[in-house]
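Chains shown are a subset, placed as in the full complex.
The letters A, B, C and D name the chains in turn, as written, and every chain counts its residues from 1.
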Amino acid sequence: MTTRVSRATLGAFLGPAVAALVIVGIAPLLFALWKSFHYFNLTKLAQQRFVGLENYAAVLTDTVFWQAMGRTALLFVMSVPVQIIFGLSIALVLHRPGLTLFKTLARLSLVLPMATTYAVVGLLAQVMLNQKYGVINQMLGWLGVDPINFIGDPTNAFLAVVIWDIWQWTPFVALVLLAGLSTVPPEIEEAAKLETKSNWVVLRHVQLPYLIPSLVAVLILRTADTLKLFDMPFTMTRGGPGSATEFIAVLIERVGNRQFDIGMAAAQSIIMLALTIVLARLYIRFFYREVR
Amino acid sequence: WTLEEAAKPYAGTELEVLFLDRPGYKAAIEMIPEFEAATGIKINQTTVPYENALGEQVRDFVAGGDLDIALIDLVWIGNFAENGWIVPIDQFTADPALADPELDMADFFPLVVNAFGGWNGTTYGLPFDNYSGLLFYNSCMLKDAGFDKPPETWAELKDVYGPALTKDGKYAFALQSKRNETQSADSFARMLWPFGGSFLNAEFKSNLNSPESQAGLQFRQDLMQYMPEGIVAYDHSEAVNGLAQGDVAMLTEWSAFYSTLASPETSTLGDCLAVAPEPKGPAGRKPALGGFSLAVASQADDAEKAAGWLFIQWITSKANAGKYLEMGGVPARQSAYADPALAETYKFIPALVESWKEGVPEFRPRFAEWPAITEIVQEWGTKMMLGEVSVDEGAKTIGEKMEAVLAEAGYYDGKKPLAQ
Amino acid sequence: MAAPLQRRSLLGEGILLVVICAFCVFPFYWMVTTSLKTQVVALQSPPAWIFSPTLANYWEVLFEDKVGVSLLNSIIVATATTSLAVLLGCPAAYALARFEFRGKTDLWFWFITNRFVSPVVLAFPVFLISRDLGIRDTHLALILMYLTFTLPIVIWICTDQFRSIPHELDEAAMLEGASQWRIFRSICLPLAMPGVAVSSILSFIFSWNELLFAYILAPKVAKTAPAMAVTFMEGYDVPYGKIMATSTLIVIPVLIFALLASKHLVRGLTMGAVK
Amino acid sequence: MAEVSLSGVNKFYGTAQALHGITLGIADGEFAVFVGPSGCGKSTLLRAIAGLEDISQGAISIGNRNVTTLAPSDRDVAMVFQSYALYPHMTVRENMEFGMKVNNVPAPDRAARVSEAARILQLDPYLDRKPAHLSGGQRQRVAIGRAIVKKPAVFLFDEPLSNLDAKLRVQMRVELEALHRDLKATMIYVTHDQVEAMTMADKIVVLNAGRIEQVGSPMDLYHRPATEFVAGFIGAPAMNFLDMTNHTGNIALGDTTLPVSAATGATRLGIRPEHITLLPAGQGDLAATVTLRETLGGDAYLYLRTTHGQPLVVRADGDTPLNHGEAVGLALPAHRLHQFGPDGRTLRSGDAH
């Protein structure tokens, strides 16, 4: 149900937000778009010139760029499903009745990882995952596992980023899915429980359809955030060793802020932005079907 | 000429400068009040991580910001000079109202002032925070293994000390190699030069696949067996900590880490700490060279420029060198180290003086393209160490990418002088 | 007569909950304990679980390294941007939820899209613009930039919340002569509190933790706490104790804020309907 | 002066027409009830009067003022919703005060009106509670209170009692009737509850598929339904309908002829369950067999099948001994019969024309 209102009212409600985002969001973006058609290096301003689509051509044929994209995609497919599975499991446990106090505590503790500063998370990873003085290796030692060189080995470093990303964002996924679960009418769950003991069947056939909006939200947010992931790998590994953890945002930051090639970085960013938007649209198109 | 008098017209001027969180800057910060009291000039220093210092300054200069003094790592000097962001010192040394008669440029280690402050024959900055690579070692561990002196050459370090000291979870050596400036400065370049290699040849083409360069890089590869696992992730702090905790016997590090390794708060070494110059290679010592100079920024107004010069001149002066050293800084004044008694307190002094006698200014090329090239070296240098590419292939890749950067910059079509 | 079967499953559930808590809390615990260690203890191998704690790190960061100031900056920036986002976002969300107009879905999507833009893209243009406007290194520059990701979150979550409020309440108020603005303010906004609370928490967390904009746009005067924390990560000498002390100080305000609003946390997060 | 009049009101949702040329007058102080099957347009019509739905064609006036294009708040009406639509975050007092606050009624005046309404509705003890802490009946009273304090010209109710349980519903119904007597305001009430419609209404408006089927007093509709639809809709249990033919001027059911004259063209005969008299088998106008007995206490409903195979319901005494399978005779009093044409229109009700 919607209300028809006058243009003035509409403007009063929407105007400020639209104006604000146009100013802080669109204007710089247009600037970036414009610069992406230039050779524009801060340390070589004398050589600034319009180059048309050259930067785009360079980015699209740059193996480093595509490797970083691939790495980012790999991170996404490795961490997001785990986040969803863990998050869903946690949500399901918290959704069940009983043990209220425990569950409140658990819910509160879920806030911790997502509230921890991302840059700090990377530093914390260095401390905890260190081969020598890291507590994780100490604990693995108790289990009889030899110390693992988490940060120094390309594969392990990548895995460490995956694990840490999972740690930080699983709680968020859990909370969103928990909220999604709370939209399932209790009688519908009960109706299913009368048919089957299997929690899996209830989840798959009854709860899942209600979770789809939440899942799409999670997918959209996690896609955007994975593509933007910078602080944590930067403080943890700086993209190394080798380029094992050089994700797309780390790469762009390097090109823009360390090689000062703003034009190129802008082209890379805009390609990335376009990709995110396309992905978000696809999610909505394919996963988002009406439940009600 | 007195400072007070020279500064009179500039009293009340405020100067903006970036500092790092390192001992030399701490020393300077302690000394600044004295300068401010004498001159009425105010120094506003902002501490930033090294990682951000370049970006911070580049953006400020591009945007016509408010920095009045540039803090220049030796590898940035070409960049800053070519962009015209900094002012040559002769503008001030020629002005009797500003130039301290005691300035005595010859008293600076020539290598240092040339490398840190000079570009293409012009001097822009005075060396302020100065480093040389040194060999720090745990003399007790060496003694236990039967050595009463440190290795003289890299070959000796690897073939004699390496096997003897690598056992029981302890390692003979650590070479900090993390993928950032550490990889290119402390790891890659460190092995290139002593073996006779270099980044570029006379035509500015890649020299990395020359037999000498290859020998050096291959040596680094071979040496890794005596280093802790995951050395590729070691930054200074991990490497220093390895030595400080007694897990590593030897370490090539900047002179500035002396205080960290000597302090009981951060190190367990105590009297076992010893310092020597870096080992020699077939091509001689060629130790790592690094450090920062201070230069007047051209975006400053005239009063700020003059005041800035007065500050730079003062903080690097012969008169202040002793105090600077005392507070944990490393001055570049030869006169400061004349007193042999100092070597008792600061064990690194002899080694430092020794090192600054034979170094190469272009240890890392100092032209404006270095920020782009270092990123390439960091990426492929670590890959090389990890065995993801062979030494040969890696060097080739770096070479190609490096040449592309240089071509883009115009070195090959004669647009730019071949200065590094 | 609670069945043994149920007892056992409750026990299992309890264990699971403890594991979840441990999973979430342990790194945080380690951060706090590391902040109480001296550098030597922090880098000790094997890691120390029992040690004599010291507050020296806190002392240092607060009184010598001006983390206090940066915390204050962070509080100003995060609070202001969150308030601004809520102030701008709630009416817009209300309009998206309640009013009928053309291009609504597209507008909604455009709002959300801003959340996708990487700060890397915007940081530099904004740096130039803010310099021209003379707002570089001010809170204002950060507050405005943080709108690019806080506003979409507020709009996303609140649109959904407003949509879940029965339309009859509006109609009842409409019949009583309340203007749209009045309905929004007096009826719908209070009822959308869970959404407002959650989007505030998230906005606060996101802007509180933001690093890239912060270190490009606010290098000095307006420097925020996360930027401060990485300042210590110098590369030459990483004082873990100090970093973790700073981090702990950084996390605590967010935590307090999040815990205060936690009762809304779940009800507010139903970021469902896209239409 | 608060008569409500509608003329030629049409309402389209897209291409579907929800209201078809509704023309209707409701006098000042009258209690009008809209009834009709689900989806017939009752709520739409009520909301159109309130101004919550725009109408596509036609005009609406309230108290001689054309309100067709006025905003809901300018129409001087108050509405009570089925879901109560109380503001959950406000106390009972605040709920009632809200509208007055919005309209800048001075505080003493507000307080006076609230306490008056609270007195009428016995809400005094609850004024400072939030709706969540009230029972269903109390909530409904608050919703009514909110309408009362507005002193509107017209009260609109959309199934206000249907969320309450049976006992409460009866109680609230009586309270509403008393309220109507006290306030003497025009009230329009939507319900699908027979009892409410019959007992409360001065005037019942029967809607069917967006059209007015009949308007009249309850007893009018009960005794003289205009159409077969109204006849079937009003009264519980519903009127019995039998197929009839005209046999030499008299009503014939199959091969049985009643001693009652048939109206010209009549094809259906209607008689209410409470108007059929049960007789021993073999007596009366019609023979039938009991197929089911439903006992309600004081009454029982007997489901019968006539010898012609047509089903019938008869209301009997709760103590009736008749049971499944028993044969009975039925008397159909002539003045209780209704005859309908093939188009559904009533041709004759009772024995008069």
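Here, contacts are C-beta pairs under 8 Å (C-beta built on N, C-alpha and C of every residue); 3 or more make two chains touch, one makes a residue touch a chain.
Nothing here was measured: the structure is a model prediction, and the numbers come from that model.
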Formula for the whole complex, using the labels of the chains displayed: A x1, B x1, C x1, D x2
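Methods note: only the chains that are shown with their structure count from here on.
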Contact-richer chain pair (by C-beta pairs counted) among A-C and C-D: A-C
Maximum centroid distance from subunit D, chain identifier (CA atoms): B
Centre distance in Å when subunit A and subunit D are each reduced to the mean of their C-alpha atoms: 57
Distance from the mean Cα position of subunit C to that of subunit B, given in whole angstrom: 40
Residues of subunit C touching at least two other chains: 43-45, 124, 128, 216, 230, 233, 238
For subunit A, residues contacting two or more additional chains: 4, 132, 257
Interchain contacts (touch definition) - all pairs: A-B, A-C, B-C, C-D
Residue ranges of subunit D in contact with subunit C within the complex: 50-52, 71-74, 77-79, 81, 83, 85, 87-89, 98-99, 102-103, 146, 150
For the subunit A and subunit B complex, residues of the former touching the latter: 42-45, 130-132, 149, 151-154, 157, 237-243, 246, 254, 257-261
Partner subunit A, residues of subunit B touching it in the complex: 54-55, 58-59, 62, 79, 83, 178-180, 183, 228-234, 238, 247, 368, 371-372, 375, 378-379, 382-383, 385-386, 388, 409
